[in-house]
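One structure is given below, represented as structure tokens, and several questions about it will come after.
Yeah, one chain of the complex is gone here, protein chain that is, but the others are all in their spots.
Chain nomenclature is as follows: A, B and C, assigned in order of appearance, with residue numbering initiated at 1 for each chain independently.
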Amino acid sequence: MTAALMATTPGGLLLVLAVVVPVIGILALWLVRARDIEWVAIATLAVNLFLSLATLQAVRASDAPLVYLVGGWLPPLGLALRVDGIAAVLMAMTGAIVAVTALYARGQFGFDPQGPERRRPMVFWTMLLAITGALNLIFAGEDLFNLYVALELLTFAAVPLVSLDGSRDTLEAALRYLVFALAGSVLYLLGVAVIYGAYGTLDLVVLSEIRGAEGALLLAIALMTAGLIAKTALFPLHLWLPPAHAGAPAAASAILSALVVKGSFFLILRLWFDLLPPGLGTIGANGLGLLGAGAVIVGSVLALRQARLKLLVAYSTVAQIGYLFLIFPLATGSEAASPFASLAWTGGVLQLLAHAFAKAAMFMAAGLVYEAIGHDRIDGFRGLGRLAPITVLTMTLAGLSLMGLPPSGGFSAKWLMLSASLGEGAWWWAVVILAGGLLAAGYVFRILMPAFSTPDAPAERLHPVALTRELAALSLAVIAILIGFLPLSPWPLLAIGRLIQVSP
Amino acid sequence: MLGLALDLLIAALVIGVALWTVRTRDDFAAIVGFVAYGLLLTLAWARLAAYDVALTEAAIGGGVTGVILLRASIRLKPVATARKPIGARILVGLLCAAISAALAAVVLLPMTPAPSLAIEVRTHLASTGLGNPIAGVLMAYRALDTFLETVVVLLALFGVWSLTPDAAWGGRPAMAVPAAAFGPLPLFGRLLIPVGIVIGVYIVWVGADAPGGKFQGATILAAMWILAMMAGLTQAPSIGRWRLRLLLAAGPIVFLAIGLAGIPLAGAFLAYPEALAKPLILLIEVALTLSIAATLGLLVAGPPDVTPGVEP
Amino acid sequence: MADALTVAAVIVLAIAAVGLVRVLRGPSRIDRMMAVQLLGSGSVAVLVLLAVGSGTDALVDIALTLALLAAFASIALATTLAQKATAAAKAEHAPGTPAS
Partner (left out) sequence: MTALVALFSTAAIGAGIIFFLAGTVGLIRFPDGLTRLHALTKADNLGLGLIVIGLLPLSSSVGMALKLVVIWALVQFAGATVAQLIARVARSTERGE
């Protein structure tokens, strides 16, 4: 597709609505009565889920990306929104996880329908809507500065969730997160400036046609990738993630770990597979793969050593993010004509999906465990299986996917990545994937073994938990398993509308 | 030649003050250094003929950021900060130097003349009824960015509010100043604030056709509001008040409403019907000015610390 | 005449820059504050000299903004110093209050 031929497609308005509806929700939250904020937020997220599913359906049906020219101006002068196959899949994933999280979070944070407005529910719902809108824009954005605005929105919405509890520790974690995220923003913005200076445009479609192998492009992509890595918490820039994700309330942790880090990761994918001329990125791609491998090993080992469930789950995020970065060496090294048609590419996207659902389920379950027994120390989990069977089932299913045991989304993802690495003769990545799986099995069993054992004394449940909340967490874990039933072959949906790479 | 001397002097001062500000250990001294840095940066942008940016830097750097930092420094308790180990400092220094060198190489090495959208921006400007190309970019071509940035500013304020102690939610920020020591301040406020409001409105108004605009003007208005609070002429409002919330949300709401109306009336989201483009853009700018001014003022005032209902 | 005005601008800026030594050296916070105020006035002077020299209206608007807000920043600095002084007076018995 050439930029000159770009025009708003039927259904393009869905993209505008996906960005605008969460914003309308935020503005409404501020103006409605205190008792109405919950249902306003949930209604907004329901509409958002509908919009994201409609977008996915429209992309599948038309077998082409959806495009909307904002203000009717053609890029590069104006801004366009564009959703291709992979973006549509991720939008639908976000819509689903956010909607289920909303059900889980209903009535939490001291929300009192009769009383005055409270700080924590108000902040939570506002920021949840903001994260939804920001992620939709990250998936739909096509202009690098527009995407920067989306990143800012995402950061400013995510940081307050970390310190929602207001304790000293969470404030410190939030501040550290903010510093990492802002440093990342600065690097990204520098890259944007370099690209505008060199090419006079920031539109990805236009850029993919005119860019060559100039130093400016390489420098810009290096700067932006470094910034985005800091936001994604790739090893060794992962230091901010465990305290931030473990200190937030469970519903917020689920969103932060499952979705927020994926936003910046998705932009790295865009840069490397849409913008970088093919053949140039081999060294860099191997470097990213190496960092990913480091994350898999270090994150898993640290997860094994945690005494508290939430910290363990947070370190597991560090490890699982590592797998995502194996896409870069595997997909660029693949022999298929287009990297998007390769096994590795599909494997990477499946890993992203499976981890998002499994991790959200895991954090929600961790929150439920805390409510059931009043703490989340793993050595005190004996008898948990009798006390909270649904929650332990949730952890088991999500754990299966994190370990990569069949049948689960995690298994399919790792299987495809293994096949890709063996097919390319890059056996060392296969070693990393297998070792990571074994370590994950170690930390998942550390949780499950005591949970399934019989307690010395009959344990008592501290607080009753609404069944809907347990089912919300379970449903996400079930989806993580169901993803494993997708066919184990490249997924044509993901290749829809990808910018075709032509050597300049 | 003379221009070059001036530019070199400004550049040297900018770098020197920046280095000193980074190195100094005393927080008050660092803030003063940062204000000086903002002044010099204003001159630098002015010399680059980026008048809109210079105006923004003058308004933000000269006024609001200094006050935000100062208020933060009052809240902080003095702590002895340990110096980072020498190895880490060298590593950071090397990284920064490498990035700077790479940037310098990209910017300075001879390249084919960089393409620019400047001509196209001017060509289409007539259809928006605006005279300032920057305003055209902000309000027409990239209106989506501008709209979302106003949401970002609003979220930033909400982020600040999220640090409120639970009991003070819905209360107001205190701007405690030892009033007895400040004889001339209320008088100064009464005289300066009207002048400042006139200047702020003028900067917003002139923005349609010349450098200036809603953001810069709103910053000046916010500064005047903060001055009124510092001089004890007025109090910060309670954040739970519905009218305040409406004022904060008014800019995005008007922007969004006009943007959505563009879908049936002008064929696209955030498109303006040609005959009405200029009045609609002005309407948005006025609403945004009020909202941004209120948001910035409250950002400086900080999270509420006065429990609602405790005092009249 | 434009050249002469540019020369004047360079000289004013250089003078104000020398005053910056007080920001650097202190010793008291008040000295730092006065030096930054001098730089503020100097910057306004530089901008009006350049504005008239080149006939650029926008530069006058920048100078106007700076003049309005330089005062604002100085007042904020002064009130902060007063607040810190009161806080220090309250914590009179606490040893080792920083006085730089």
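Keep in mind that, in the parts below, a contact is a pair of C-beta atoms (placed from the backbone, for glycine too) under 8 Å apart; a residue touches a chain by one contact, two chains touch by 3 or more.
Since this is a predicted model, take the numbers as computed values, not measurements.
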(message) What shown chains come into contact with the chain that's not displayed?
(response) B, C
(request) Based on the whole complex, identify which of B:L185, B:V204, B:L221 or B:A301 touches the chain you can't see. (result) B:L185
(message) Looking at the full complex, which residue from B:L8, B:A126 or B:V195 touches the chain that isn't shown here?
(response) B:V195
(request) Spell out the interface residues on subunit B facing the chain that's missing from view. (result) 181-185, 188, 191-192, 195
(message) Using the document's contact rule, name the residues of subunit C that touch the chain not shown here.
(response) 1, 4-5, 8, 11-12, 15-16, 18-19, 21-22, 28, 30-31, 33-35, 37-38, 41-42, 44-45, 48-49, 51-52, 55, 57, 60-61, 63-64, 67-68, 70-71, 74-75, 78-79, 81-82, 85, 88-89, 99
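By definition in this document, only the chains that are shown with their structure count from here on.
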(message) Report the inter-centroid distance (CA atoms only) between subunit A and subunit C in whole Å.
(response) 47
(message) Counting only residues that touch at least two other chains, what does the list for subunit A look like?
(response) none
(message) Taking the touch rule as given, give the residues of subunit C at its contact with subunit B in the complex, in rising order.
(response) 3, 6-7, 9-10, 13-14, 17, 20, 23-24, 26, 29, 32-33, 35-36, 39-40, 43, 46-47, 50, 56-59, 61-62, 64-66, 68-73, 75-77, 79-84, 86-87, 98, 100
(message) Can you tell me which positions in subunit A touch subunit B when the two form their complex?
(response) 8, 13, 16, 19-20, 23-24, 26-27, 30-31, 68-73, 76-79, 116-120, 122-123, 126-127, 130, 137, 145-146, 149-150, 152-153, 156-157, 159-160, 163-164, 166, 171, 190, 194, 197-201, 214-216, 219, 223
(message) Looking at the complex, which residues from subunit B come into contact with subunit C?
(response) 2-3, 5-6, 9-10, 13, 17, 20, 26, 28-29, 31-33, 35-36, 39-40, 42-43, 46-47, 51, 54-55, 58-59, 62-63, 66-67, 70-71, 73-74, 78, 176-178, 181-182, 185, 188, 192, 195-196, 199, 203, 206, 210-212, 216, 220, 223, 226-227, 230
